[in-house]
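Removed: one protein chain of the complex. Kept in place: all other protein chains.
First chain written, first letter: the chains are A, B and C, and each begins at residue 1.
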Amino acid sequence: MDFNLSSEQKMLGDSAKRYLSQNYSFDIYLDQIGSNMQINPERWQKMLDLGWFGLPFSEENGGFSGSLFDVSLIARALGEALSIDPYVDNIVLPGKLLEFISSPTADAWLKKLIDGERTFSAAIYDVDSHYDINHTNVILEDGVVNGQKSFVSNVGEVDYLICYAREASDEQPILFIVAVEEEGVEYKDCRVLNGSRSGVVTFNNLELTNDKILCVGSDATAAAQRAIDYVTVLECAAMIGAATAAYEKTLEYAKIRKQFGTHIGSFQVIQHYLVDMFVELQQAESMLFMATDKGAVKDVAESQAAISSCKAYLCKSVVAIAQQAIQIHGGIGVTEELDIGHYFRFITHLSLIHGDRDFHMSRYMKRTGLEDKICAVNMA
Amino acid sequence: MDFNLSSEQKMLGDSAKRYLSQNYSFDIYLDQIGSNMQINPERWQKMLDLGWFGLPFSEENGGFSGSLFDVSLIARALGEALSIDPYVDNIVLPGKLLEFISSPTADAWLKKLIDGERTFSAAIYDVDSHYDINHTNVILEDGVVNGQKSFVSNVGEVDYLICYAREASDEQPILFIVAVEEEGVEYKDCRVLNGSRSGVVTFNNLELTNDKILCVGSDATAAAQRAIDYVTVLECAAMIGAATAAYEKTLEYAKIRKQFGTHIGSFQVIQHYLVDMFVELQQAESMLFMATDKGAVKDVAESQAAISSCKAYLCKSVVAIAQQAIQIHGGIGVTEELDIGHYFRFITHLSLIHGDRDFHMSRYMKRTGLEDKICAVNMA
Amino acid sequence: MNLEFSDTEKEFQKDVQSWLSDNVPADIQEKTQNGEMLDKTLQQKWEQILGSKGWLATTWPKQYGGPGWNATQRYIFDVERAKAGAPGTSPFGVSMVGPVIFNFANQEQKDRWLPGIVSGDTLWCQGYSEPNAGSDLASLKTSAKKEGDEYIVNGQKIWTTQAHWADMIFCLVRTDSTVKKQQGISFLLIDMNTPGIEVRAIHSIDGHHHLNEVYFNDVRVPVENLVGQEGMGWTIAKFLLTHERTTIAGVADTKQEIERLKHALKNTRSGSGVRWDDPQARRRVAELEIDLMALEYTNFRTVASTDNGNPLGPESSGLKIKGTELQQQVSQAIVELGGPLSLAWDNKEAIGNMEFNKATRRYNFLRACTIYGGTNEIQKNVIAKMLLGL
Partner (left out) sequence: MNLEFSDTEKEFQKDVQSWLSDNVPADIQEKTQNGEMLDKTLQQKWEQILGSKGWLATTWPKQYGGPGWNATQRYIFDVERAKAGAPGTSPFGVSMVGPVIFNFANQEQKDRWLPGIVSGDTLWCQGYSEPNAGSDLASLKTSAKKEGDEYIVNGQKIWTTQAHWADMIFCLVRTDSTVKKQQGISFLLIDMNTPGIEVRAIHSIDGHHHLNEVYFNDVRVPVENLVGQEGMGWTIAKFLLTHERTTIAGVADTKQEIERLKHALKNTRSGSGVRWDDPQARRRVAELEIDLMALEYTNFRTVASTDNGNPLGPESSGLKIKGTELQQQVSQAIVELGGPLSLAWDNKEAIGNMEFNKATRRYNFLRACTIYGGTNEIQKNVIAKMLLGL
């Protein structure tokens, strides 16, 4: 085994960090969460120039065939910088949807995404899906779509939606693409926990021509599931990045903050808190390495078990690290003026999208035989 | 509300403590767990003289009509003294079974128990009952009993067994009584975790005359359930007693044990450990007060919810206190020569009889509507 | 042992229920039940309603305008208040400066300040913490120099809840820097409209404005605003810390939060069913309910011993620690069980379920509850020293 980064990976990670230190900051973040603009044209262009748009996608599709681990380095750097630039939500997720659909039409759309010509968002969940993508009441009937999707990232700033729905006739799932500006598409949005914007999209007798239907049947479900699994690993990477920053800032603070005439880091209880955070962070990071590796294998049960175990673990341990970071900071930790509280929100946000701890525990159990029934008759 | 003990209750508690300090000790305990004799005639007689045999039972049955709280004071004192004299297992449990059966025959047997004339043990569980008393493969068919009961306390030292079984014909549960010496009754026993002895009793074509059948049908189940609920509260009291002693001994130890030139109690981490134990013990004790009160109400759902919530809480918190007591003691805590490790075993033992945390969580949920299904059709 | 409410108490409970059902304004009730924050107008409106009924300063003796309730009655009131969807009241006037005034102040001061508190007309805030005196309160530096019949106050307070609403602030100030640090502290009442006071907002991570920095720049305070003698500030501060407060555990509101969670689970569609169908969710509710029960009965013990005129027992020492931990756990459970619905931050219309939508702000807000009023770590230090003798 080898956990070392290749020289290309080191370069990639370093360049991401350098880009972020030069182009992103806590002040930019504060502006961003206060505004309606999540896709900043200048930074969007720079990420394109850095090759990030193409990184997750195969060379045949015009990408750079980066591994899941490669892409996780970007997500991790974004998390460490507290950046909510929606690279994962508006590049990787729709792009992976298109790539996994794997049709000439989808490939053509993917090319536009990689080239930065058009922007996209994925509309996968209904308001009552919880985390079950299979559940949707967005229905295609007689060439017309009706229904409502929720949790659509930054819908107000993108050109196209890729939407998971089903056919009225035979309940078959479909994935279709539609311009946000199209008649029959309405949306409203609100700010969500991490400061980005999330939309509710209503289809009101949207006429859907056949060329907009990207995929039908179990292929549609598989493409959506694979895309979500892929970005779930990236969210885990972002959580690790954010938790690393929160931990390091807290350690630093414990060394300078004085109470009772001494640094609070000299109190044994604070020391043990920090050691617990540090040790837990190492464990969580190991799970991320595991998931970037095993999450990319062909076998669906194996990859989903790996991804779910990682997310389930992080939803407990990384959230606890973020909470403890606030506690050690005391009063200043619960204010909007310091970044620590924002890291906490950022991590909480990630812990709640595309499956929380319970969802992933349960999926892990399904994929590893822990739900299989025993036939008591077999017993001696 | 009033959490104060009445003067009678204070007397009862004080006299129990005095009796135990004069008649029980860690050395006696060590002898007891090494021997096959759990019912010590001398102490048995003293407990009889103190009125403990009659305390839990109504005056009509020759008892003293003590409340559940009154009896819990005895159990708590026994726990605090690390006494495994089987008062709860061989007096209260079989006695309550007989009292709840409430028939002239059962009352006559109960009188013998209260008077100390005969000794009893309850045979409620099969080896595969887990905690479900309803499950038994001990069968009465054509006047003959076959099958096996497990977890029968100190079977080798008692005169009679009160056994939960069922009829072959109509699956009706029954409670019957039988002399241990009777033909068709065989047993073997082994030492269990708390140092007492537990038996496996095999009925091999035991002929059962009608006068031995104490109760049939749902009355039998109700009597068994009520008796078990009753002693579950007493076990909780014993757990609190034991945890109080373990906590106090640990606090004492932290004040005298020196490492690195100072008392370990001067280390902040140890201080917080001890405060956590102390605060948790207060919470657990509150639950015990609640259960001794609400556990005695007529409404079965209410009393079972109260008892189950208490046991479920203690199985987590009191077990954690016992574990921490060992950790703070360090090496000496894991030896048989110090009492701390024995308190840990004593508490673990109690946490595993008559329902563990999962069993009682689940029963709490059943009794409080947390298992009730929602009719989704009702939703707007 | 008697763990039932008496008939008189049950009667009292009914009276409270009935009064609440008639007197909680609908707009206040709706916001409170949705877990939203009240603005100053609504908060003061509710406190004045209580004030005019004589139910605001519930811990106060009758002679000062309190209702003369015992701890059990206060507990009953608090539970019923939360059940009725009515908000809690601000502690600074009623629970903090009020008792200080009627225990330490002279008659003139009592006459001047107490009526405004009892009626809910005067809003107070607390000037304790400073940037470099958080957990280590005694290190505070804000100075009050006597010049004639005035103190000249200079310095800075921080974490001052509701300073932007308040008419008055009670402050710990240093009147003597030549003595041991605890000894040079005094307790001063300051009108927030005095020139030289500047209030700057601190936004909390729930996105709301609760906290402030308060700057004092040559603020002139009449000497008659000194409570007790110079140098008594630390004594008064300690008195307040140990002052009986049977609502410190937050049982009433936590109870209501768990009910809200159950309601939300039952009323939120998930696939073809509802969130309630998830057995892990219900198991989590059960665990919280049982943890709350332990806290509630521990609180009952404190309430009962207060009413029996006993000193607070050891069981009361952990109420703040366990109470705040449970508040956080319940709040975290709501957020986590809401899943994606808990991501909502500033939606006006419900996304799935408004209770889940609003839960996250409260979750964020409540990260502070293990910090303010002495962090839980400080609480443990104190218990270790005072109760355990370590």
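Definition applied: a residue touches a chain if its C-beta (ideal position, glycine included) is under 8 Å from a C-beta of that chain, and two chains touch if they have at least 3 such contacts.
Bear in mind that the values here come from a model prediction, so they are computed numbers and not experimental data.
Chemist: Out of A:232, A:292, A:323 or A:351, which residue would touch the omitted chain in the full complex?
Modeler: Considering all chains, including the one not shown, the answer is A:292.
Chemist: Could I get the residues of chain A that touch the absent chain, sorted low to high?
Modeler: 1-6, 9, 69, 251, 254-255, 265-266, 268, 270-272, 274-276, 278-279, 282-287, 289-290, 292-294, 309, 312-313, 317, 361, 364-365, 368, 370-371, 373-374, 376, 379
Chemist: Which parts of chain B face the unshown chain closely enough to count as touching?
Modeler: Spelled out for chain B, the touching residues are 125, 127-132, 135, 150-151, 190-193, 198, 200, 258-261, 267, 269-270, 323, 326-327, 330-331, 333-337, 341-342, 344-345, 348-349, 351-353, 356-359, 361-362.
The definition used in the following text is that only the chains that are shown with their structure count from here on.
Chemist: How many Å are there between the centre of chain A and the centre of chain B, using C-alpha atoms for each centre?
Modeler: The computed centroid separation for chain A versus chain B comes out at 51 Å.
Chemist: What whole-Å value do you get for the distance between chain B and chain C if each is reduced to the mean of its CA atoms?
Modeler: Taking the mean C-alpha position of each chain, the two centres sit 42 Å apart.
Chemist: Centroid of chain A to centroid of chain C, CA atoms only: how many Å?
Modeler: Roughly 38 Å separates the two chain centres.
Chemist: Two or more other chains touching the same residue: where does that happen in chain C?
Modeler: Answer for chain C, listing residues that touch two or more other chains: 269, 272, 377, 380.
Chemist: Could you tell me which residues belong to chain A and also touch two or more other chains?
Modeler: 267, 269
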